[in-house]
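Note that one protein chain is taken out, while the other chains of the complex remain in position.
For chain A:
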Amino acid sequence: MSTPMPESGYNFAYLDEGTKRMIRRALLKAVAVPGHQVPFGSREMPLPYGWGTGGIQVTAAVIGPEDTLKVIDQGADDTTNAVSIRRFFARVAPGLRTTERTAEATVIQTRHRIPETPLSEGQVMVYQVPQPEPLYKLEPRRAETRRLHALADYGLMQVKLYEDIARQGRVGSSYDHPVMVGGRYLMAPSPIPAFDNPKMHMSPALQLFGAGRERRLYAVPPYTEVRSLDFEDHPFEPLRANGHCALCGARDTYLDEMITDDRGGRLFVCSDTDHCATRREEKAA
């Protein structure tokens, strides 16, 4: 991949220093109160809401010229959203290196997935979040949800899980399954598959969440307890398709289903393209 030329006329990483300082202050507060949503002054970014404006602002506030950035969308490094965000930072952050390798990255901006390769200390995960409020479908009044968070009054969320089991026979959400952070705050893990929820628990990496349209930031510091909500007799189960990757043969990764023709032909492949490619290289060697 050719590296685009850095563009002149922009401050490093697009945002001005005042804005970065404001976002960093909000991030410090978010890290100090794990799982708590902190308001911030979300800026207009050169891409539409819903495409990762929150994630981009968090990334811009935490990266420096010595960082290595990886961007994934649905686990893949080569989809439109991932490619355009990576190109954006290559253009406005001179000196910043980009990579597709999870192990090499210092900052990983993600939409919908946590990489299969275990994260390590010193890495920063930045999640793009469409809806930061886990209670919004149950309680539309924002003032009221804030009160529920303040009082740790989360019976309502449990009612939703009860309804899921009553209707579908299991704890229901296959993505964005709510978690309790540090035993205190109920948090939306962003639309990652429930399969990835256990990776957040006691992760050595710092996890930052940015919701641009909703103007909220939140964080999970390294080595923090993250528990998926469930019932004693219906424990949380990370869901994955029952199959194996057609390319690398993995049976323990999160799979995407591909339709191969119009006669019902289909196959499963790893959603994490970097992990899948690494496994194939190791096999070939």
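Convention: a contact is a pair of C-beta atoms (placed from the backbone, for glycine too) under 8 Å apart; a residue touches a chain by one contact, two chains touch by 3 or more; residues count from 1.
The rule is simple: contacts and distances are computed from a predicted model.
Visitor: Assuming one chain is omitted from the figure, identify its UniProt name from "PPM-type phosphatase domain-containing protein", "Cytochrome bc1 complex Rieske iron-sulfur subunit", "TRAP transporter large permease protein" or "Putative phosphonate transport system ATP-binding protein".
Guide: Record says "Putative phosphonate transport system ATP-binding protein".
Visitor: Can you say which of A:Val33, A:Leu47 or A:Leu156 touches the chain missing from this structure?
Guide: Checking each option in A:Val33, A:Leu47 or A:Leu156, the one touching the absent chain turns out to be A:Leu156.
Visitor: Would you mind spotting which of A:Arg167, A:Arg263 or A:Lys283 touches the chain that isn't drawn?
Guide: Of the listed residues, the one touching the omitted chain is A:Arg167.
Visitor: Name every residue on chain A in touch with the hidden partner chain.
Guide: Chain A touches the missing chain through residues 147, 151, 153, 155-156, 158-159, 162-163, 165-167, 231-234.
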